[in-house]
Each structure stands twice: as structure tokens, then as C-alpha cells.
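Here is the structure we will look at, set down as C-alpha cells.
Every protein chain but one is kept in place in this view of the complex.
So, chain A:
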Amino acid sequence: MEVDKVTAAATAAPVSAPAADDATPKAAAPITLADIKRNIGFIVRATESNQHRLTLRAIRNTTAIRTRVAPAVLKEAVMAYVPETHPARAQMLETLDALPAPAVEAAAEPPSEAASMEVEGEKEKDPAAPEGAETPEPAKEKWEEKLSLAAPEVETYVCMLVLAVVLRSGGETGALLPLANALLARVTSFNRRTLDHLASKVLFYCSLAHERAGRASDMRAPLLALHRTCCLRHDEIGQATALNLLLRQMLSQNLLDQAYKLASKTNFPETCSNNQFCRYLYYMGRIGALQLDYTDAHAKLTQCARKAPANTALAFRTAVQRLTVIVQLLLGEVPERAVFNAAGMRAALAPYLQLTQAVRLGDLVEFNAAVQQNKATFQADRTYTLIQRLAHNVVKAGLRKVNVAYSRIALADVRAKVRLDSDAGAEFICARAIRDGVIDASIEPVEKGAGGGAARCLRSREQGDLYATDEPQRAFHRRVAFCLDVHNGAVRAMRYPEDAYKRDLERAKRKGALEDKTEEELAKEIAEDMDEDGAL
């Protein structure tokens, strides 16, 4: 289940942060309480100002902490930030005590901050900078007060960290389940919108713990209940997470019917998290592909590949690509060669390249050889059943080749070329291919004297001039519509800082005050403006 592990990693390591596994070899400064504290600063500020992006930022910065923090440090954090009344506090401390301390790593620059700044850009740096400096002397009391206001968020954050670290350390996951359940119960007992993103993380880790312990089905009922609660509370990220976890679970158990029904009866909040949406698209693509809705599956998978993080989550992208290739083949298209050469995917996609080549050539024998040779890989990738459906596409590809090459050919020859079983079968197959629109031809009796008997031949129809139809116009329209869609999506995705318009308003007002000028002056100004424009 390589795929699933990676999808897990994909959510755990959000788009902009470096992947967890990439970060480990680059030995970095050991994580201290200060690092955790900085993230807590973000969360406090997020709670205070009700800005989700700050929470997201803290979550993003967590990747480095999660991968390298020492249990002792984490224990300190639990002591400091989790109130003693928390039901699972003792349990957490116990579990952390049991963890072996990680090997001390040599110091280097911490990647987390650098990465987040790259993404967030310069604009973000300023408001974030004073955060660390805010703790000293005069602000101290204020800070304490703020901290107490955001207590549930901070507590949840630390709990999430504990859960993630313990899960990461491997070991007996079965023993972790009571802790995970207790934390989840605690988190879900709050009803705060500022908690949503953190709570969804806890939910995710809790579900992962069950999955690792091989008891994924235990989570189904709680997940369904949580999904309902999230819907009622308009907790979008919670809905998205719960839905994805459910789909993942059902698909891993091959409960296609249930997954399909669940997906068709729910709405996925598309805007709340790109990563969750990405996973959702993958699951929907898979459901579509397995249920023979290839066109839809293809659209979903392409969108998913486009939205997937560009540098991380390699295995997730590979899984998407694998499925895309097969769906394309099932649709009768041949994937582009470049797809198989994408960085890091080459080895994983090699069996699929072999398969594609066999389908493209329309060679049934080679196709079967390719399938047999890579059967184990396909089964591990869970694409084997889909690949078995490809056999008839191979025949169709072969027929198409024959149809293009010959304007008229006897059916017996077609049979020999495509390596079919019998003449009668060949006639049926050709007829079917014509009906499906695979080849543009008709079947006619051979003129008397030429072949004799009831022999028939396949005659290609004249290719009409495509440019005489409105097909090019339609294609053009499709592309224009797509580009406009992308543009609109981009505009919608832009972030507008709150209160920014107030500043503009003020400036405009000030300007308005100054602009109590005479008409003449105004006219003069306009003329100057126009001059300037001209100069530009």
C-alpha cells in the first residue's frame, strides 16, 4: 500500500513545506521549545484575529518539528501548554517517556522557515517578525492573557504534535489507539471555528493510527458522525478531511459501491484546502475509472495532477500518473511520451510504458506478455483489474492501424493482421468497431470473381475534410473557455488582506479633502496627467 502511505504524507506535508523525508538527511539544528513556541505564537494570533492563514502557517512550519523533535522537548511543551485538567495529559506524558530519543543531528540551517518564507514572499515577513519579539518584558502579561484565550487551540496543537511524533516513531500502533481516541474525543468536544484546521489534523492522525493498527473499519462510524457534525457546524476543513478519510478507507477495502454512494450524496468543499481537494479528486478519479466512467475520471485525474504539489509528494503524483495513463489508454488515447520521463517517476512508470507501447501497436501478443511480466507490479499498484479491461482496446488500436493503412482489405487478412480467432469473429469485431466509431469504414461483399464465396472486405470510408466542419471552432472554444476558467480561478484564489480597503478609503478621503480646489486647477491637473500618460 505504497500509495496510501504517500497520500498520507501528502496531506501531512502541505504544499509549500519540504517533504518530511527530504528534510531528514539534511541534518538541521535540533528543535527546541522556542520553535514550538513560535508556532504557538502564530496560533494565538490566528485565534485572536480569526485568520486561518496563520493557523495554516503554523501547521506548515510543523513539518520540521514533527520530524526532528526530541520527546523530551515535546514533553516540556505538554507540561507547559496542556492544562492539568486535560483527560489524556498523563497518558501523553507516559507515551512520550516510552519513546526512544532520536539520534543527535549536526546543526545546519533549519529548512522550515526558509521554505515558508520563499512561498509566503516578502510581504508576509513583516507582520510575522515582531511575533517572536513580543514575548519580552512589558508584553508578557498581555501574552499570557492571549494564551489563555486561545487555550483550546494551543492545547490541540500540542496534542496533534504528540500524536504525529508518536506515530512517526513507529512501534506498536495498537497501544496508541486509546490515546488517539481520547485526544479525538477531547478535540471534538470543543466547538470553535478557529480550531477547525487543527482538529482536522488530529482527526487525520487518529485515523492513520487506526489504519496502521489494521483497524481502519473501527473509524468508519465515528468518521461518518464527525462528518455530519462538521457539516452542521460549517466546518469545511473538517468535512473535507472526514470525507477523504472515509473514501480512502472504503477504496482500500474495495468497497467501491459504498464509496460511490457516499461521494454522490455529499458535497465536497472545494475551496478550503488544496491538498484535501487534490486527494478527493484522486479518489473520485479512481472511483470513476473503476466504474467505467473514463471521461469523467480522466478530467478529475488531470485536474488532480495539475493541483498536486509540484516538488513534494512524489509517490502521490506517481500514483495519479499511473491511473491517468491507464484511463487514457482505456479511452483510446495514447499518453504522451514525456509523461513517462517525468523526474523521479521513470522507474515506477516503466511497466506502464511497456503496456502503452503494446496498446499503441495493437499487438495482442505483446500486450499479454507485458501484462504477465509486470503482473506483480500492477497488482501492488492496484491497477491490475483496470489493465485487464484494456485487452479490447488493443484490438481496436490494431484495427485502426489496418483501417488507416488499407482503403480496402479482406476480412480474412484483417483477422491475420490483428491475430483474431476466427473469420466470423473478425466480422463481428469489425462491425462493433465501426459502430463504436473506432474506425470509419463499411463492410461489403467482395465483387464476384475476386474472392468468391461469401468473403467480405472492409472498405475505409472517404475521410471528410475536418476543416469544412465546425469542429475546429468548437475545439477553439473549449480552449478559450478553459483559459478563462483558469484566469477566473486564479483571481478568486487571491488573498485580500482584511482592512486593506480601509487604508485605501482613508487615502481617498484625505485626497478628497485636498481636492477642494477650483475647477481650473482640476482641469490643469488632468491635463498634466494626460501629459504624463503620453510620456509613458
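In this text, a residue touches a chain if its C-beta (ideal position, glycine included) is under 8 Å from a C-beta of that chain, and two chains touch if they have at least 3 such contacts; residues count from 1.
As a convention for this text, contacts and distances are computed from a predicted model.
Chemist: Report the protein name recorded by UniProt for the chain absent from the figure; options are "SAC3/GANP/Nin1/mts3/eIF-3 p25 family-domain-containing protein", "MIP18 family-like domain-containing protein", "Ufm1-specific protease" or "Ribonuclease P/MRP 14 subunit".
Modeler: Of the names offered in "SAC3/GANP/Nin1/mts3/eIF-3 p25 family-domain-containing protein", "MIP18 family-like domain-containing protein", "Ufm1-specific protease" or "Ribonuclease P/MRP 14 subunit", the one UniProt assigns to the missing chain is "SAC3/GANP/Nin1/mts3/eIF-3 p25 family-domain-containing protein".
Chemist: Quick one: say which of A:Gln291, A:Gln357 or A:Thr377 touches the chain that got left out.
Modeler: Result: among the candidates, A:Gln291 touches the missing chain.
Chemist: Please pick, from A:Ser49, A:Thr295, A:Asn341 or A:Gln379, the residue that touches the omitted chain in the full complex.
Modeler: Hidden-chain contact among the options goes to A:Gln379.
Chemist: Contact with the hidden chain only, please: which chain A residues?
Modeler: On the chain A side, contact with the omitted chain comes from 253-257, 260, 290-293, 379, 385, 388-389, 391-392, 395, 420-422, 424-425, 427-435, 441-445, 454, 464, 468-470, 473, 477, 480, 484, 487-488.
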